[in-house]
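Every protein chain of the complex appears in place save one, which is left out.
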Amino acid sequence: MSNTPILQVENLSKHFDVQTGLLRREKKTVKAVTGLNFDINVGETLALVGESGCGKTTTTRLLLRLQTPTAGQVRYDGEDIFQLKGAALKSYRSRVQAVFQDPWSSINPRVRIHDFVSEPLIVNEKLSSSEVDRRVHEALDAVGMRPQDARKFPHEFSGGQRQRIAIASAIVSRPRLIILDEPVSGLDVSIRSQIINLFKDLQAEYGLSYILVAHDLATTRYLADRVAVMYLGQIIEQGPVDDVFDAPAHPYTEALLSAALSADPTEARTEIPMNGEVPSPLNPPSGCAFHPRCHRRLGAVCDVKSPTLQAYGPHHSVSCHLHDRQPTA
Amino acid sequence: MTLSHDMNDRGIAMHNRISNIRHAPKRLLATALLAGTILAAGGLGNAAIAQEKVVIAVSPLGADSNLYWTTTGAFIFPSMQTLVGNDPETGGYDNSQLAESWEHSDGFKTWTFKLHPNATFNGDWGPVTSADVVHSFNLHIGEDAKLSGISRFREMTITAVDDHTVRFDLPSPDPDFLFSHAGRGSLVIYSKAQFDAEGLEGYETAPAGSGPFQYEGREVGQSLTFSTIADHWSGVTAEFDQIEFRWVSEPSTRFAMLSAGEAHAVTLPRDLSDDAMEAGQTVLSSTAGAMQSTMLFTGQFMNPEAEENRDARTYAWADVRVREAVNRALDRDAILEVLYGEGVQALPVYTMDPRFPGYSEEIATGFDDAFGYDPERAMELLADAGYPDAFDNAAIPLVVTSLAGNPEFAQMAELVQAYLDVVGIETEMREQDWATGNTAIRGFTADFVTPMRNAPVRPSALGVQIFFTKHASPHLDVGDPELNELGAMLIDETDPATRDQLLQDMFTRIFETYAHIPMASVPASVAVNSELVEGWTFPGSTSSGLSHYHLIDLK
Amino acid sequence: MTQSQDAPLLEVKDLRVEISTKAGSFFPVNGHSFSVRSGETLGIVGESGSGKSMTAMSLVRLLPKHAARITQGSIKLNGRELLSLSEAEMRKVRGSEIAMILQDPQTSLNPAFTAGQQISEALRLHSPGPRSTLRARAIDALRKVKVAAPEHRVDNYPSELSGGMRQRVVGAIAISCEPKIIIADEPTTSLDVTVQAQYLRLLSELQQETGMGIIFITHDFGIVANLCHKIVVMYFGRIVESGTVERIFARPAHPYTEALIGAVPKLRGHKGRLRTIEGQPPIPTEPLSGCPFAPRCEKADNRCFNELPPTVDADGDGEHLASCWRVLEQ
Amino acid sequence: MLLYLTRRIASSLFALLVISVIVFLLSHLSGSPVDALLPDDATQEQVDSFIREWGLDKPLWQQYLTFLGNALQGDFGTSLKWPGEDAMGFVLDRMPATLKLGGLAILISVVIALPLGIAAAVYKGSPIDSLAQVFALLGQSMPNFWLGIILIWVFSVWLGWLPTSGTGTFAHSILPAIAIAWFQVSALARLTRSSMLEVLDAEYIKLARVKGVSETQVIWKHALRNAAVVPLTYFGILAASILTGSVVIETVFSWPGMGWVAIEAIRGRDFPVVQAVIIAYAVIYMLSNLVVDLLYVVVDPRIRHG
């Protein structure tokens, strides 16, 4: 694992204006994500975990430049991606790719596999058609599909095969970073393990970096090197996956892990009960956003003051008043 | 003249001012409640009709008003009267209406009418006097008048000589003046007393007339009802209590009404008349020819120097050989049999009629020789003229006016096209409504062959001027200097024999130059329910063909 | 885990469902036998298309009309044969004796009616009462599934509720008539882990209170391991292995079960390469001889391809059955 | 909700404005009213004064503004064909007849189409379904004037049950309403069927059955409530179709409603009435769509609370 970041996210925020009320007169702001800071290094996998509505998806859409941020920057090779134009943008587009959750909806049913897989090449690079063919075959081969599959249409494949095809399209332009948005949660157990293995193999072979968005913690543990736990649009804990999973610092991470069911009947499980549900991002709680559900609530400080992300261990940071006075190691 | 109105004349005018408007919002609200209201509106109606009410279904007419002068003059209410009447048997003028007698000066410029002394208005509006005639005359030349033939009225003056005598002074001789009192666009006599008491609103609500029927009311767009007057001043009385006119535009619906016994009499296209007869109904024809039918070449095509429509010289029919070929190519007997069936008569020259001056026996007997079906002759003529190569505009547009609701016009055009096709004359159908056609004619850009009706049959002198010279209608003339010259002489000529000769000369000129495509003289016909109606004598002297309703003879 | 020892609440024997399509007919449920006791949770595990849901629907006799029908077998609830009941009688069973929780809380509530209306509808059908009582009982049911402020929620439309809340409402509908058996068809798939955990805990608590039997249909081994007492593993319309959770996780007898368990990522322990199962399940309408898993089985031999394996007692005590030639050999 | 309504009304008004431009321009594309309304032997003075009177000599945009200004006050001028009649008043006067016919047609459509569509969906693939489909297809493939004439012959002439044409009693409206409704029945039945099929596949229908709800209740309570949304969407189009249908059918049955006015006015080049009638049609359409929008809210709580 190299320490050169390929993507640096600085203070990234995205807020949406929503009109509510009887006459839609009241304007409210949904803070989808606020003040995100993280890096992704070459060959590394960073996982974003959290419940639905925590801002994972918005983050990926920002990184993919499908949306523009309210504030903050995303630097790719030192340049803010939201300022990229022309050739530089094309370069970013072909170097950063994505794989989505639903293998049924992420492939255009009307397009042949060849055309689907080759699209990132066609729109970003000027290659001869034979070169494109070669690259498509190479990519299909890498994901375990046959070259003759390129002539077929998506409906001729099963879900697992479609996900392989989606991955082929993501790697065809030889990207450096792939954003994996719940890439296995729509797959059957036996297929899921194949795809997880495939991701690991591709990473090893091409030195890819991944940003993984997942709600399945076990999958995250298998794929990720580092993990960022998000709650209501903010990162509340970040660190190496084993550290975080073995010794979660934030009560939310703790509760999240305790809720996950292990596929081992012998393993003892102590579930930490969380009160209620995730609050609406329209009306986020004051102070620490997690305080109404927190089982380790300290008192008034949690209700009033929002904690900041601070170092907790080596490469491990957390945003919680519990650890306010702890010295940085 | 009247391209528009003649084409559109199959029915009767109507109008309603009854206070529907006031109730509209309330009714709107009520109907918005839809279903409930509708269901509450009434049980199943009784389809059978009361015996004492005669129902006549005809197609709707152009303008629709109780104020006759604001319409084009196609329908005179049976409650209203004019000065002069028509004899039901012959169609000739008689004194069955308000004038007991009339006379004219030698030069046909002064006409004096004596009213029936006992004539009275219905509904207690008093006797009919010359004051009523003057009053009505003034209404007829008013700003809102849209009557056909209005310009003739506007040029004359009227004087009430005494209570029962009126005199008209005309700027130019008019031997056919009676037509203005017993034909299209006649002077209809309204009650001055009613006007003085109620104003126009009185007319709009219930115009008092002097006819054998009294205005009862109307449903706009649907019907118009009159009741019979038991002791009419003229002594005529219908044998039924009421008469209702129903406006029904679909012929098949009218046929259905007749068959279902909902209507005593309906007007039908020719083919449906046949069907009605087959189904056991009776078809009654007018006693005299009610309508002349033709196809006219438009444009001032007979004058190569014409300034008005320079394009006319390039029309194929500017060549007399083409015109003759067109006429020769048509098998009139076959066409007329299809279009009009029985009772139809050959028409050598459109607007020429045995009832009126100018009729030429010579032309009539020579018609077959000159216009008889002879496709070989037609083709020779065309070859001689170098048709079609020698013509820039070889194709002849044939106008069809389905929109105006003249079913036989479409067929006429289709048949003519088929016959012309046989001899090699190119045609194209042009679906064009009469207003568009009229605009073209008025603008001297008319470039088509159009079907035309003359109904009721006008006096020849009037008709020939309207359709062939520039004097009565400056647009529809054929552009022939000779015809225009003859027409100019006719205007001032008062000697009957000379007039007759001038007219004969004009008809001969039209005939010899093949200036149009004459078709037929046709009686008006009406289908009656044979179980309800015994007979009905009417002369076919009005635009709609129907009149003399008091003569309907029920079973 | 409480496990009652009396006679089975629900006993299914040799159940077979046939589906007819234009391409041919096949058996998505093929010779199923299993039983559920009161207070017991049976997990039915399998991948997509293995026939799990079809099994669930056949238990309440709500198979798609025309296309599918039960051709043989027996379903006994408390000793009463369900397959011989009339449709009207069966309707009384549904909801009151056997309830169901469906997969997707987004779509399994009728958007046109409030939560309360949908709960009280079930109540009214099986134990009618005046409107006010029904409402009170609906609120009760919501309280039982731990919905906060049930007296407000009862008047909410599904669109006004969160996913977890909706699934609780579905749960409330299911338990409102105090059924003996609840069939839960992947009820937590679309829920967040935390919500899922709460929901499963709720189900366990309700089970302990009422002693109902639960049939839990899932593909998630985490749920099976934590919630179920017994498991039935399905592959291609057949039960390939059944037994207690402990035994199956400890010593899977069928290669398919073994591979499946190996393919699941774990939360603890070694993070090596996951096991995979290569290939695809067979096409249902195509003729097949031998073990349906044979083409994907690492241990298959000639006999596996040619002869359908019998169901054998893997541990010799009748508590662990598997359908595999290799088990027979051992 | 209120905002939603305001916006709907605003956009309808905009639509009406555009329609008014179209209507105005169309009238001025065609032959001059001079030729339609003045006698053929009218003098030039008459023609000139007519042109002045009707403002035909002014530039087009000025004519339009005058037209719009008057139209906003409900003044579309005086009818040319029905002398003395206020154009809009005349049209409004005919409106109840059309609404009555349209209302009955809608009622017939709904009363026949809904059960038919539901039956076809519930018994999909059965003879009932086939029958409903054939019935629906028949309706969609028969020109309505043809159907109208056939109805007249069968029910009025041969059977003698109902009057052939005209207005008066409720009986008069039955045949024309059926002739208009027939096409709608088929369209609505097909729509109901497909929407019902979709709803019947939904999970909540499954859940209702699992609850032990009887099939009748499942269909009429659970399914229909949701399936009704789609046919409701169609109501706007239904209104438009019924208006369009009434143009032809009113002619066949001599029903003096707006359709009849429209045809007579266009044939007679009665521009004020033509303009009034088209605007009136458009307003009815917009209003019916607004009503549909409101009905939505009643049927679908998602919108009420969304």
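Order of writing sets the chain letters: A, B, C and D. Residues in each chain are counted from 1.
To be clear about the criterion, contacts are C-beta pairs under 8 Å (C-beta built on N, C-alpha and C of every residue); 3 or more make two chains touch, one makes a residue touch a chain.
In this text, contacts and distances are computed from a predicted model.
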| item | value |
| --- | --- |
| Which of "Glutathione transport system permease protein GsiD", "Dihydroxyacetone kinase subunit DhaK", "Sodium:proton antiporter" or "NADH:ubiquinone oxidoreductase subunit M" matches, in UniProt, the chain that is not displayed | "Glutathione transport system permease protein GsiD" |
| Residue of D:I22, D:L68, D:V111 or D:L159 touching the missing chain in the full complex | D:I22 |
| Residue in contact with the excluded chain [from D:L65, D:I150 or D:V298] | D:I150 |
| Hidden partner chain, touching residue among D:I9, D:V111, D:L137 or D:L294 | D:L137 |
| Identified contact with the non-displayed chain, of B:F153, B:F255 or B:F467 | B:F255 |
| Sites on subunit B contacted by the missing partner chain, in the whole complex | 250-252, 255-256, 259, 269, 271-272, 275, 278-279, 331, 334-335, 337-338, 400-405, 407, 410-411, 413-415, 417-418, 421-422, 429-433, 435-436 |
| Chain not shown, touching residues in subunit D | 11-12, 14-15, 18-19, 22-23, 26-27, 29-31, 133, 137-138, 140-146, 149-150, 153, 157, 183, 187, 190-191, 194-195, 198, 230, 234, 236-237, 240, 243-244, 247-248, 251, 262-263, 266-267, 269, 274, 277-278, 281-282, 285-286, 289 |
| Subunit A residues touching the omitted chain (full complex) | 61, 64, 66, 89-90, 93-94, 96-98, 100-102, 104-111, 115, 119-120, 123-124, 155-156, 159, 166, 169, 173, 179, 186, 188 |
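Methods note: only the chains that are shown with their structure count from here on.
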| item | value |
| --- | --- |
| Reference subunit A; chain at largest CA-centroid distance | B |
| Centre-most chain, if every chain is reduced to its averaged C-alpha atoms | D |
| Chain centre separation in whole Å, for subunit C relative to subunit B (CA means) | 87 |
| Between subunit C and subunit D, centroid-to-centroid distance (C-alpha), Å | 52 |
| Residues of subunit D whose C-beta touches two or more other chains | none |
| Shared-contact residues (touching 2 or more other chains) in subunit A | none |
| Interfacial residue positions of subunit C with respect to subunit D in the complex | 60, 62, 66, 91-96, 99-100, 102-104, 107-114, 121-122, 125-126, 157, 159-160, 170, 173 |
| Interface residues, subunit D side, partner subunit C - complex | 125, 202-204, 206-214, 222, 225-226, 299-302, 304-306 |
| Residues of subunit A that touch subunit C when the two form their complex | 51-52, 158-159, 188-190, 192-194, 196-197, 200, 215-219, 221-222, 245, 255-267, 269, 271, 273-274, 276-278 |
